[in-house]
Each structure stands twice: as structure tokens, then as C-alpha cells.
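One chain of protein is taken out of this complex; the other chains stay put.
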Amino acid sequence: MAHANRSLKNILLRHEVLLLLVLGCEIAYFLGFARNFGTADNLTNIIRHSAEIGLLALAMMPVIVTGGIDLSIGSLMGLCAVLFGVLTHDAHMATLPAAAVTLAVGLAAGAFNALLITALRLPPLIVTLGTYSLFRGLAEAVTQGTKTYRDFDPSFLSLGEARWLGVPFQAWCLIGGALFYGVLVHATTLGRSFRSIGFSPEGTRYAGISVQKRTALPYLLSGLVAAVAALLFTARLRQARADAGTGYELLAITAVVLGGTSIFGGTGSVYGTLAGIAAIAVLNNGIGRVPLVLKAGIGSELAALCTGALLLIALAAPGIGRILSNLGQRRAAGAPSAPKLEKN
Amino acid sequence: MTEPLLRLSQISKSFGAVRALKGVSFELHPGEVHALLGENGAGKSTLIKVVTGAHTPDGGLLEISGQAVHNLTPTRAQALGIACIYQQPALFPDLSVSENIGLRLESPAVWGRVYWRQRREKAMSLLKRIGADIHPETLVNRLSMPEQQLVEIACALGSGARTVIMDEPTASLTRSEQELLFAVVRDLRASGAGVVYISHRLEEIFALADRVTVLRDGESICTRPVRSDSGEMQLSEEELIQLMVGREVSAIYPPKGRSPGETVLELKNVSCAAGNVSEVSLTVRAGEVVGLAGLVGAGRTELARVLFGITPADSGSVRLNGKDVRIQSPRQAVELGIAYVPEDRRRHGVILQMPIAQNMSMAVHPKLFPGKWLRFGAEKALGLRFIQELGIKAYGPEAPGGSLSGGNQQKVSLARWLATEPKLLILDEPTQGVDVGAKSEIHRIIRNLAEQGLAVVMISSDLPEVLGMSDRICVMRGGRLVASLEGVDATADSIMAAALKAH
Amino acid sequence: MNRYFRELSVAAALALLLALLAVFAPHFYQPQPLLSRLTAQMPTLVLTLGMTMVMLTRQIDISVGSQFGLCAVVAGLVSAGGHSLALSLAAALGAGALMGAINGWLVAWMGLPSIVVSLATMVTWAEALRLFQQGKFINLPAGVQWFGLSQTAGQVALILLGLSLLAGLAFLLKNRAGGRHLYAVGSDSEAARLSGIHPQKVTFGVFVAMGLLVGVAAVFNLVQSPQVDPKCGTGLELKAVAAAVVGGVAVNGGRGNVWGAFVGLLLLATINPALTFLHVEAYWEKAIQGLVILLAVVADGLRSKRQSP
Partner (left out) sequence: MKRSRFLVSLLAIPSLLVLVSCNKSEPAAGSGSGSPGAAKKLTIAFMPKSKGNSYFVACEKGAREAVKELGVDLLFDGPTNTDPAKQNEIVENWITLGVDVMAVACENREGISGALKKAQEKGIKVVTFDSDTTPDARSFFVNQATPQGLGETLMDEAARLCGEEGEFAIITATLTAANMNEWRKHIEARLAAKYPKMKLVDTKPCDDQKDKAQQETTNLLSANPNLKCVMAICSPAVPGAAEAIKQAGKAGVVKLLGLGLPSENKAYLKEGVTQSVILWKVADLGYLTIQTANAVGQGTLKPGAKTFQAGRLGELTIEDTSIILGKPFIFNKDNVDQFDF
């Protein structure tokens, strides 16, 4: 039976491969039917616009691999953006030190999550639900909700538009993030222990691996990445406000799950996550360029709707396959069978 | 002749490409204890699940009390008087004992009323009947493993079932609890119920069973009465083992080793309040197998957990190779050269979803992967080496741990720790739930390791195993070390006496 | 006593907050505004009840906010079409049950994780509603508000309905086998299966029940004002989850009860008016809400850490 897992058919039916196929279909369709989809400028746009969410998704992936979740990253992005504004404007700090402090605070916020989750063994969903409110609330409290920070240092703002070697700055950040996380998750013992923790924290502990420290790491990093995303976002939008990153946590989770990472922990990959981000970004960009959609003026709604539907289909696809094959078996056996409920 | 309670004819069941049962026939009569024997993977668990309705067979006929039954569900099996005590207690950890018993015994009609007081009274009387001292309002997650097992037994009893299936019920019970259980089984038999009894401990089968059916590779090999009508034994252990494995097993235990070497581990008055370990002093030398005997709950596993840093010691001194050490975490224990093969293989020993090579490398990450970089070649080599050395049956180092049989999983768990090249190896119930063939292989491996100069502490509830394997036997009771027996002093009687003696 | 430690400590926190208000802002206790405030919480209460059931079975449903908006619009359109309230209730229940069944089917029969399933349906329903309704309010005919009763009578009726739903559900969860099955499945679904409970059916049923409760909640919302706001469900899922969590319902199933969730909801729902009455600026609200959630779980964590070895 185990051998069968490695057969060609199963490799083709692997989630990531299917996703790449979907992505390919999207691109082919939009190249054929969407207006000016395949231009370099548009490709640049796609990357620039998905950089922050892409980074958050990359950071979310190892968290989910350890069997956790981080709902607070969108809010933390808002808090970091505002903090950066406070430091540069109210505290009159230079851009670089202010950015460094912002990153440090992001890290500290990640550490706060990590502390509650590992030292007190609290469920990550609940802890980060709490910090989701807390971080956004602090951002609003700091700015009294109303303050918007503008007029940042021009050299900082130019990062929002900058290109190196013809490639937008955001793409470099995304590549850097992907490489970093790719190496971390796939090529180091740390990544290996994220996996084993995701499968079985107790079993990992009994193998002499310090589960708490290892579990804490992805949360720490996701705090840091949220701060990076906040800076990128501020540079691109030329302003910092308490509502930065609203709802980004859900988009990031969507991308990660679409990319084949199991929400129960243990399995997940960087390239899957990248494919997930790409599938969403391409869909968002392309659907608004299809003439019929343009005419009806429903691009944004339709894109969101399709993202939801895509996620549903991606989730249900293996199940539907299983049901179909069960039907075949059932005909042979004449007996019903149902999938087991998963338990984490 | 009365109608058999249970008759299975030519039952078959496949999971994907694997044929777990290839035509099994089996009969259970009223007033009989029928032992079901077979190596792990022989199909016993699948067979039980067919009878309890958890699995639907692909072919064959299942008759209950003379009536052919199709599409059996757990509910229906229950209604037809079949109860089962599973190896892993299938209880609800967040609910109270009485509710657990209630949920198992009451009909699952959705709008049916819940009578809390009756539940409690029923639970109380059932627990009393099996002699368990458990308050019915205790939450199950506050109970120890054997206590949970007792609750399971109470459930099965309470259902008033005519057919009771017990899957290794004594695996984690203390001796006195075992005696109570045997009494319950005899009681059942006397009342005309049938008991299907599964155990790897052959002496239990000789003590209890009327007939034995042996399964091998998904087939029923034979059914034999244990005694003749005049009460004489008709089967020998050797015979049974041979039937199970299909080959001759010459010596059950390997010969003992030479005289031990230097002291590796020295404990002085080690206590841990959280772990129920008090003032334990113990010495283990290189090349020595120290058997740690005692009832379950006597503090043996707890002592191992203290040594491995899972629940660190509060007081006392631990010396390892002549140096004082304080072990605060498993990580530290591993660095000091201590290895612990845990009791609960599926939860702690092996990560079932991960390939076996990755399982084996887990404890040697720093050594195998310097600088934290994974080296896939080295890992694979490690996997191949142990697959060969320990004779693990798997298609390769990429096989997920869960695809292996229990005995092979145990070997993987052992391989993980051998890879660390430890100085002290602690084995906790190394052969629990392992079939006979794999059992003697594991024994041979343990002996070899000791020969090579490893200090071994072996916790086991299997008295013959403790006697057969240990150079010295330490007995624990109530968290304390109460006896250290060697040579001719070490007998089943002396161990039990030490384990049971009241203050 | 120890078993209800969590519920009691949340109740104590609520009592403390209420006492604080009694001292510093006694006009918090004017009867009519108090009645209005309580009435306004009834739809959320009904959602919290459903969420408690879902969480007891070790699942979560974050699509309830979107479902709520959709049910409210469906019920509103039926009412606006001049049909009776009973018919719009039926329509809301039908819509809710259908959406619940979709979630339930994907979770129970396809074995998919509920958090992801409901994330996907949350987005899908919300956007479908936006496409359909374009944010337009629905004006309702005169008889709909307060079931055609006077305002106070309508509010009292609504509160009584909500509380009886709470009591009824509490009774069912405690004293009917089906209710205990939720705990059983949430505690250990394999053990439940071996006890003759059908975990898939229970899970499916719970999601459908959640959908039905969303329908009820939408109608509870409908009768409170002469208009339906299609955005009315935004953020309700988090309110319901937070209330259940603060009230001691465990995210990993099997533990908690609806009374605790009710107290949790009251505590969270009192924070906002308390800020108004104590003249604390509104921008502190989210931070304080987050802090309360964290305090509740941290207290729980510290307590369980002390108890278990």
C-alpha cells in the first residue's frame, strides 16, 4: 500500500501539482481573454501588489506547519505601520533607526504570542484572536484612531516604486523571504522539527527536541515579517494608518491552505505557498480584465468570490476523488463506508 | 448443543491493496473463554472490528446467535450483545467516568433523556463489581492509564453483553487488578457469556482460556482446546508459539551476559513530587541489564521520566559516569547520553506520519546535521543501516512509520536511540503489544547492546521477560525502590512479594 | 465548584464591571436603555449558542457573520414582499440550514478542517451578497418591527425568546442524549464512534443547527428595526467565538457550556457601553476587548498548568 503512494498517478494528483495546473489554466485563460494581462508592467503590478500578503503567507506557513495559527499578523502590521509613523514623525527619528525599532517591536509582539502559546500552552487560535484585537486596538489608541502619518523620507518612499535589475523592490523582498523560508523549512533541522511538532508535539519532545523553543520560532518570525510587511506597505502607500493590513491574516491563511499546507499541521511547503499566492494574485488581477467582467463592473467582488470558490474546490477535490473511488469500491463490496473524521 | 454466540465463516477484508483477512473462521460458544492468538498484523484487530461493526467485511458470513447479520454497525453490535474492551481505552477524556459509562451503555437516541442519578449509581455499582476505587464523577483525563482500562472493563460489563471481547486487557493493569479482571472473566463464563480473549501473555491464556484460535497472516490456522475433558493441558507454550510464527523459536530468552563493568548511573535519594518518585537510590553498571519490576503506578515509568528530564527531579543526586548532573529536559538527557524508549510507542515513540529514516534521525539532529543543515544522504544511510541491523520490515527508509507493524515500529523507536550511541538505555515496556517473533528479536538486540557495554534499564510488567532478561531486578512500590534481587533470589514469587508487600 | 470555576470567574468579572458602573455611572441602570441594550445582544446571543455547540464538537464556524447577512437579507426581502413574519422566518431558517448543510457536508463527510471550510464559505457568501444587494438597505413594512407589538412588549418578548432558547439549549445539551453526543464527539470522535454515536451525523447536524440558529438570529435582528442593513453580519463571527472562549468553551472540544458562553457574551457586550458611560475614548475599545480575551485564556492556562503535573 505504501508503495502505491509513490506511483505516478499519485504524484500527479498531489495538491501542489494540481494547483500549478490551476495556475497554468488561469494564466492561459487570462492571456487569451483578459485585456493586456501578459504585459511586463502588469506582471510587475501583480508582484508589487502581492508582496505584503505573500510575505505574511510565507510567515504563516511554518506556523501552520507546527499545528498553530497566527491571526494577529494583519493587526500587527497596522500597529507596526503606526509605530513607524510615530517614530519618524512624533519622535523625529531617522528612517533607518525607526525601521530597526519597528522590526524589533514586531519581533517582540511575535515573542508575546510565542510566550503565551508555548510557556502557558494556550491554544494559538485563541491567543492570537486576543492579540488580533489587542494589536489593532493599540494601533488605534496610539493614533487615537484618526491620525494618518504622511510625508515620509523620499528615499524610503522610493522603495515603493524602486526596481533593481528591472525587477521591483517588492519582488526582491518576496524572493528573499521565499529563500529564507525555503531554506528554513526544507533544509534545516528547525524546519524538520516544525513538521514533527505539527504531527506530534509529544512525540517530538520524547525525541529530545525542545518543542517549546522550536514552536516559538515561527511566531517570532511572523512578528518580524509583519513588521517588514508594514514597512513595505507604508513605502508603497506613502502613508501609515491604524487600519493597515486589515483582513490580511485571512488572505494569508487562504494562500497557505490553497498551497497545500495542512491546517492540522505537519505538511506544507514554501513552493506550494508561493503557488497559492500566485493563484490568488493572478486571479485577482486577471478577472478584472476579462471584457465581460469589465463591462459589468464587478471585478473585485467576482475576484473575491472566485478566491473563496477556488479554496472550496481545492479543499474538496481530494475528497471528491476519494468519494468517486469509494463509489467504485462500494459497488464491488456492496457496503457503505465513510471517511474518518480527522482529529488533531 | 447450544447455538454459538458468534460464528464467522470465511470472513475477508481488504484495505486498498492489503488483504488483512483472507477467510477467517471462528466460533464462540456460551460459557467459554476463547483465546485469539497471533502475531501483530495477523489480523486480530481487524477481526475484532468486524465483529463490533467498526469494519464491514468484504466477504464471508457473520452470524450472531445463529442469525446471519449484514451491515453491522457499532450500535447494532451493541444491541446484539457484543461488547469490546479495546487495547487503547476508547474513552472521552473531557467527560466524567459515569458519563463515559453512560454514553457507552445507553441507546444513542438523540432526544432520549439523560438520567444523571441513575448513571452515577450504575457507574458506582459497576466499578465496585470490578473492585476499582474510582469516583464516578472524576474526569477521565485525570485517571491513569490502568484506571482508564478499568473504566473500559466496567463499560463492557455494564452492557450486559453475552459476547465480551477483550483486546490485551491486562497490558497496563497491575497484578491485583489483573486478578480482579480474571475473576470477572470467570464470572462471565459462569453466567453463560462468551469471552474472546486476546493477549500476548501465554500464561494468561493457559490460566483462563478454554479454547485457542491461532491467526497467521489473515488466516485462521487452527482452533484447539487448551485442556482435555479431564483437565489436562493439551497445549504447550512452544507449540502455540510455533503455530503463531509458523516456525520454530528455539530459545525464548538469550543467555545472560558476563560480569558488568564500571558504574554508569548512580542515583542517590532522587525524589520528584510531581512524578510520584521518592528517595530512589540505584546503581547501573555498563554491560548490565537492570530489570525494573513493580505494579503499574509503582513509579517505574515516572522514574524513567525523571531520568530523561521530562519531569525533572526535585531533590537527590544523579551521577552519570562519575559526574554529578542535573537533568532538566529531554534535550539535556540526550546530550548526556541517556536514551529512553518510551512505553507509548504510537504517541511518544514514533511519529507515524513521518518516514522511518526521519524518525530515526530525530534524536541525533546535532550530530548528523552539523550546523542545522539537513543532509538527506546521511539520513538515508542511517535509515538503511538500522533497517538492516535490526531487521526492520519496511519497503525503505521513506516508508511512513504508521505503515509498519507494531514490532517494527518498536524497532524504529529503538533505532532512534541506538543512533545516539547512548551510555544508558532506558527501555519502557519494550515488548508490549509486540508479537512473539519480534519480541525475541528485540530481546536478542537488548542483550547484544549490553554485551557491547551499554547500561540498560528495562521496565517491564511481563514477569517472565524481567526474569529472563535482567542481570539484576529492582522492584518499585509506591514510588520507592523496595528490593534489589539478583541470581537465585530473583524469582517470580520474590518479585511479586516485594511489589505487593504492605508497609 | 471547581468544575464551574471558569464560568464563575467570568461572572465575577462581569459583576465587578457592573459594580464599577453602579458606583461611577449609576445612570447605566435606567430600565429602558438597559432593555434596549440587552435586546440588541439577542441576535449575537443566538449566534453564540450555535458557536458553542460547534466548538463543543471540536469545530469552528467563522462563516456565521456572512450567513447572518445573507439570512437577514433573505428574510428582509420576504417581509418587504408583504409576506408574513412566519414566512420570512421560514425563509431565513431555510437559507441558514442550507448554508449550514454545505459547511457541515464539507466538514463531516469530506473530512475537511472546519476553519478552512468556513473561511472559504465566509468569503463566498459575503461577496455573493454584495454582488446581489449592492449594499442597499431593505425597508420593511410597518408590522414587522417588534412583531407588531408595542416597543417594550416587543423587546421583552424578544429577550424572553432569546433566554428561553438559551435555557432550552442548555437543557438539551445537559439532559438529552443528543446534547451529550456533542460533548462525546468533541472529546474523542473515535471513541464516540465505538459507542455507537455517528460522529459525521453529529457534526453535520451541529452545522445545520448552527445555520438554523443563524436564521433565528437574523429574524431577531429583523424585528428590531424597520430596515435591514446587508452589512449587519460583519464581524459577528469573532464576537460569537470570543464570547464562547471567554465563557470557557474549549477550542479543542468537549468542554464548556452555553451558560458560560452567555456570561462571556454579557461581559464582552458590557465593555463597550461601559467605556461610553465611564467616558473613556472609543479608540481603546478594541485593545480592551483583546486584553479581556487574553486575560481569560491566560488565567485558564495558569490554572490548568498549576493543576496538571
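Order of writing sets the labels: A, B and C. Residues in every chain begin at 1.
In this text, a residue touches a chain if its C-beta (ideal position, glycine included) is under 8 Å from a C-beta of that chain, and two chains touch if they have at least 3 such contacts.
Worth saying up front: this structure is predicted, and the values here are computed from it rather than measured.
Visitor: Which residue among C:9, C:175 or C:234 touches the omitted chain?
Guide: C:234
Visitor: Among A:294, A:309 or A:323, which residue is in touch with the absent chain?
Guide: Candidates A:294, A:309 or A:323; residue touching the omitted chain: A:294.
Visitor: Write down which of A:175, A:250 or A:313 is the residue touching the left-out chain.
Guide: A:175
Visitor: Who touches the missing chain here, C:25, C:80, C:98 or C:163?
Guide: Touches the omitted chain: C:25.
Visitor: Determine and list the subunit A residues touching the chain excluded from the picture.
Guide: 35-36, 38-45, 47-49, 52, 140, 143-146, 148, 150-151, 157, 160-161, 165-167, 171, 175, 178-179, 182, 186-187, 233, 236-239, 241-244, 246-247, 269-271, 274, 285, 288-289, 294, 297-301, 304
Visitor: On subunit C, where is the contact patch with the chain that was removed from view?
Guide: 25, 27-28, 30, 32-33, 36-37, 40, 127, 130, 133-137, 139, 151, 221, 224-227, 229-232, 234-235, 272-273, 276-277, 279, 282-283
In this section, only the chains that are shown with their structure count from here on.
Visitor: Farthest from subunit C in C-alpha centre terms, which chain would that be?
Guide: Max centre-to-centre separation from subunit C belongs to B.
Visitor: Report, in whole Å, the distance between the mean C-alpha point of subunit A and the mean C-alpha point of subunit C.
Guide: That pair's centroid distance is 28 Å.
Visitor: Quick check: how many Å separate the C-alpha centres of subunit A and subunit B?
Guide: 43
Visitor: Going by the touch rule set out above, which residues of subunit A reach two or more other chains?
Guide: none
Visitor: Specify, in ascending order, the residues of subunit C that touch 2 or more different other chains.
Guide: In subunit C, the residues touching two or more other chains are 188, 190.
Visitor: Can you check the complex and tell me which residues of subunit A touch subunit C?
Guide: Listed in rising order, the residues of subunit A that touch subunit C are 69, 116, 120-123, 125-127, 129-138, 140-141, 143-145, 250, 253-254, 257, 262-264, 298, 301-302, 304-305, 307-309, 311-312, 315-316, 319-320, 323, 338-344.
Visitor: Mind listing the subunit C positions that touch subunit B in their complex?
Guide: 174-181, 183-184, 186-188, 190-198, 250, 253-255, 309
Visitor: Please output the residues of subunit C touching subunit A within their complex, sorted ascending.
Guide: 58, 60, 106, 108-113, 115-117, 119-124, 126-128, 130-131, 185, 188-190, 199-200, 203, 238, 241-242, 245, 251-252, 281-291, 293-294, 297-298, 300-302, 304-305
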